[in-house]
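Report on the following structure.
Note that one protein chain is taken out, while the other chains of the complex remain in position.
After this line comes chain A, so read on.
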């Protein structure tokens, strides 16, 4: 593959409180290749949204991206950017789509005004030209009767139409990379299908690269080329999408897939994962999933699992692997890996 568009390496984002330091994102690494859609899937508390916000430079005090973290976008190191540089890159290189378009659309301006403003700022278009382009963008996101809808306010749009308008506004910045954070979670399923289809079409037409964040395994299966599964601030498994669903390897991924109704046939009991996602408040010297894992053994409390290759482009961070080694050899392997640079303190 050619040079990735985005390359995140050992990203650690923490939040300081009076009592403790929460390690919301704790040593996350992944790449997004050109034209590729990479998914991050996880439950609440997994750190998936903080990962997105870190990339977009939207982590605010008391949050902090720790030194040693690297986010390279087209060869530029974003962690060294100041606010102005970040604003610029958000206005051109990276576009964002959130769950709630309400937050990104201003209720007191018409949708048209907001898109035209973005065009004026980022593409130097003005007047009639900007208006024409705004209409084209609304048509590109399949909003019917675009010229009229340009003069409407966000509240006059339905939820799905607002999400489309939001996407149009983002396209006004002509980005090459999109971060979508639960963009369809608030939408009805027939509208969700429309938006996913739209994102896929836009990706094809404009050669976009996408980082797609969601809690929904169904949506991930539909849209992603590669998937990273996050748990308590760490990526615990990563694989191409077919591979992940066909042979999930990490016990957490397995549990997550088994908890989805419909992966088993109708009458079967759902499998549940006991306990809750822990809050990561100290450096991991153990497996954070151990208290809930049915395969856990003593060493899981003492060694920090490192990513091990378990299939083609497929790694998992679990002491059960590499499967061909004996238990003590495996533990040794993970300890040694952690020392030679897997873990940074």
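We take it that a residue touches a chain if its C-beta (ideal position, glycine included) is under 8 Å from a C-beta of that chain, and two chains touch if they have at least 3 such contacts; residues count from 1.
As a working rule, contacts and distances are computed from a predicted model.
Q: Tell me the UniProt protein name of the chain this structure doesn't show, selecting from "Glucose-1-phosphate thymidyltransferase", "Dehydrogenase", "Peptide/nickel transport system ATP-binding protein" or "4Fe-4S dicluster domain-containing protein".
A: "Peptide/nickel transport system ATP-binding protein"
Q: Per the definition of touch given earlier, which of A:38, A:125, A:196 or A:280 contacts the omitted chain?
A: A:196
Q: Considering the complete complex, identify which of A:121, A:145 or A:313 is in touch with the unshown chain.
A: That would be A:145, which touches the missing chain.
Q: Considering the complete complex, identify which of A:95, A:160, A:233 or A:305 is in touch with the unshown chain.
A: Counting the whole complex, the residue in contact with the absent chain is A:160.
Q: Even though one chain is hidden, which residues of chain A still touch it in the full complex?
A: Per the touch rule, chain A residues meeting the hidden chain are 43-44, 135, 139, 144-148, 151-152, 158-161, 188-194, 196-197, 215-222, 224, 241-242, 245-246, 255-257, 259-263, 266-267, 269-273, 276-277.
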